[in-house]
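Removed: one protein chain of the complex. Kept in place: all other protein chains.
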Amino acid sequence: MKKSRREKKGKAYSRREFLKTSLTGAAAFAIGSSIGPSLVKAAGPIKFGLCGVTSGAGGMSGEATRNAFTLWAEGLNKKGGLLGRQIEIIQRDTQNKPEEGVRFTREFANRGDIDFIIPHGSSSEAFAVLAVAPEIKRLIGSSSETTEYTADPKVRSPYCFRFARNCLHDGLVAGKYAAEISKKFGLTRWYTIAGDFAWGRDLVGFFIEYLKKFNPKVEVVGQAWPKLFEPDFTPQITAMLATQPHAVYNGLWGGDICNFVKQGEMYGISEKAKFFYMALSDYLVIEPIVKALGKLPAGIYAGTRYSRGFPDTKANHEFHDAYTNRFGIRPLNWSWEWYTAALLIEAAVKKAGTTENNAVISALKDLSVKAPTGVGPGGTVTMRGRDHQLINYAVGWGVTVPGEPYLANIVGGSWEEIIQEETIWLKKKGWL
Amino acid sequence: MNIPDLLKCLTSSSCFITQLSSAIVIAMFLFLAASGLSLIFGVLGIGNFAHGSFYMVGAYLTYTVVSKFECFWLALILAPIGVGLLGLIVERLLIRRIYGEPHLYQFLLTFGLLLVLDDIVRLIYGFTFKSIETPKIFMQRPLFFLGSPIPLYYIFVFIMGTLVALGLWFILSKTKTGKTINAAASDPEILETLGVDVRLIYSLVFAMGAMLAGFGGFLSSPILSATPGLGSSIIIESFIVMVIGGVGSVGGTLIASILIGLSRSFGIIGFPDFELGFVFFLVMVVLIARPWGIFGRPLQ
Partner (left out) sequence: MNFIKSNSWLIALMGLLLLFPLFSPSLSYIDNITEILIMALFGVSLNLLLSYTGLLSLGHCAFFAIGSYTTGIFLRESSFSILLALFSGCVLSGIFALFMGYFCTRLTRFYFAFLTLAFSQIIYVIIIRWGRFTGGLQGLIGGIPKPPIVLFEWVIDVSQRLNFYYFTVLLVCISFILCKVITDSPFGWVLRYIRENAFRAQFIGINVRKYQVIIFVIAGIFGAIAGGLSALNINGSYPEHAHWLKGADPIFMILIGGMKNFAGPIVGAGVFIFLNTFISSHTKFLPLFLGMILIFIVIFARMGIVDFFVVKRDIWRKALLGRKSKYRSGEKY
């Protein structure tokens, strides 16, 4: 008797257990799968879904991106919005995890109400999203500077647009400029130091290729690859000095440059060799250096990232001043890139007359728009249709001066030449 | 692998001295970051994943003090004390609750603390790189020793680091407080029956450990910009130094720091691509062959 009752109770328990725990599980899944799709899309605000790094060491990129879009959106909203609709910005943090980038991108695509998806994270995230772009079939913007994103036909996607500079362009302009200087001053021994990650490696690769192309007499006497966000460069600095280079190409980024310059000044490196910094002229970097050393050391060669004075146009000055007044910090490289992206998307939407992504994608091809950092005809930039790469943006090199505007004698890269060399390189790779 | 260049450097006195000097400087910073960690682990049995964040807070506090009072030397006193206070608060509120608990909870609590601290500095200071003005005294010509330039600042770091190491050793082995701390590390129950307030000792030790890290942060400010995320970037190395040197041993931590410093400094010449992996390989070898490190006590 007991047995059968227990057996019956056993079955009841398992049923109850089954119900309770599977309901709990189901509830958790329902919660975990976030917001359901909104079925109404038509006349609401135009939403931009940003996802990228907003926390931790790389958090400034997320902040700069959001600022750029906010500045643009506020300006446009005051004038009645885009196609009569107000613009809204949403941002999510991917914590530098590629799968989070993919997850948020997919989520944005699945929600019915996000009109434009902007994954602005690191290069890893950009490529992760690129890999799922064909499945999502939406317009994807990126600020990744890795050349393959748009140059490699096997990798690129018709949905993805690079609204940013690219290592090939940068390395080319840098190499050419450095070659001219090296010929003038007889700088034949070169050393390179750059962060050990994709951007650093790419950039130095291109730099050396074009340096040697335009001045075959140079030789690379050594290379250093400290890890990204390495706090201490002393061993690299001393190893570099030991090779007695005439000139040093520094492809470090951000805070690493501040640390390198401070640590280097202890050894008096600016007197021992001519320095060429790729990313020194970022305001993010200049300001801490000026604070630390009292002034910016003069006579250093630096590439432009974003400068108020380059291009020296009213549009650029206005952009800089508006951004600085609104956010209390000066524009960074991402700021001009994403502001330009916003302008391009705005123009494409107006041209297509809709926010429907496929139409906007078609409208974007070979579209030119006036932008603060545009150096094309009439101060425009162009979104090249062939590979969805931005061209005619301001890129150049100059020499540092102790005070504002910190970079003088800026020589802009000639876009005819850039495209010419780029074509040669692509043909050699078999990508054109 | 670049053995020829490495041999060339080892045999050239100027290269050897320069790389050696940079190795020692790295070692000093590592020592400051790891000694507190080792002390805390040795006495309290807590592997503090937020220790790197104390270092970071020290750097930020130095920035604040120098910005407000324009005096670097004031920060030498205020920054470590500030971090020590932070350590005290953290110990009282949080760490106290996980003594003797499974290591899982220790890891999770201190990891949570790491996340919180790294983001709080971002909340307070923003994401831009905070740099202090390098004190004028360090901006002189570097000294030359056997043909190699050694900046004055690094000599200062060396002196400070050595003083701290000696001071720590002295406190721990020669003073009554130090001997009490040692006792608390090996047998806290007996100590309690002798009437010593072990809880107070624990708080003191945690604050001391935090102060050491804070001092490291202060010392690094002339050459390092404070940035959020600094905490999580140095914690693993600190643990590696602690494990290799042996938990709770000042001498061990110092020697392990020098070892890592040397491997970094000569490694970038001899094996630049494996330098990062080499350090992990080293700690693996130590954990497999001699888990208690160079000067630690053998595990039971």
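Lettered A and B in written order, each chain numbered from 1.
Assume a residue touches a chain if its C-beta (ideal position, glycine included) is under 8 Å from a C-beta of that chain, and two chains touch if they have at least 3 such contacts.
Everything numeric in this text was worked out from a predicted model, so none of it was measured.
Engineer: Quick one: say which of B:L109, B:I132, B:L168 or B:I268 touches the chain that got left out.
Structural biologist: B:L109
Engineer: Which one touches the absent chain: A:S55, A:N215, A:N250 or A:T340?
Structural biologist: A:S55
Engineer: Spell out the interface residues on chain A facing the chain that's missing from view.
Structural biologist: The list for chain A reads 6, 9-10, 13-14, 16-18, 20-22, 24-26, 28-29, 31-37, 54-56, 59, 62-63, 90-93, 95-100, 102-104, 106-107, 110-111, 123-124, 127-128, 130-132, 135, 146, 148, 152, 154-155, 196-198, 201.
Engineer: Tell me where the left-out chain touches chain B, residue by residue.
Structural biologist: That gives, for chain B, the contact residues 41, 47, 94, 97-98, 102-105, 107-109, 111-120, 122-123, 232, 236, 239-240, 243, 273-274, 276-277, 280-281, 283-284, 287-288, 291, 299.
Rule of thumb we're sticking to: only the chains that are shown with their structure count from here on.
Engineer: What's the distance between the Cα centroids of chain A and chain B, rounded to whole Å?
Structural biologist: 34
Engineer: Which chain A residues qualify as touching chain B in the complex?
Structural biologist: My answer: residues 55-60, 63, 224-227, 229, 231-232, 234-239, 241-242, 254-255, 258-259, 262-263, 265-268, 284-285, 287-289, 291-294, 329.
Engineer: Please name which positions on chain B make contact with chain A in the complex.
Structural biologist: My answer: residues 9, 12, 14-15, 18-19, 21-23, 25-26, 29, 118-119, 122, 126-134, 138-139, 141-142, 148-149, 151-154, 220, 222-225, 227-230, 232-234, 264-265, 268-269, 272-273, 276.
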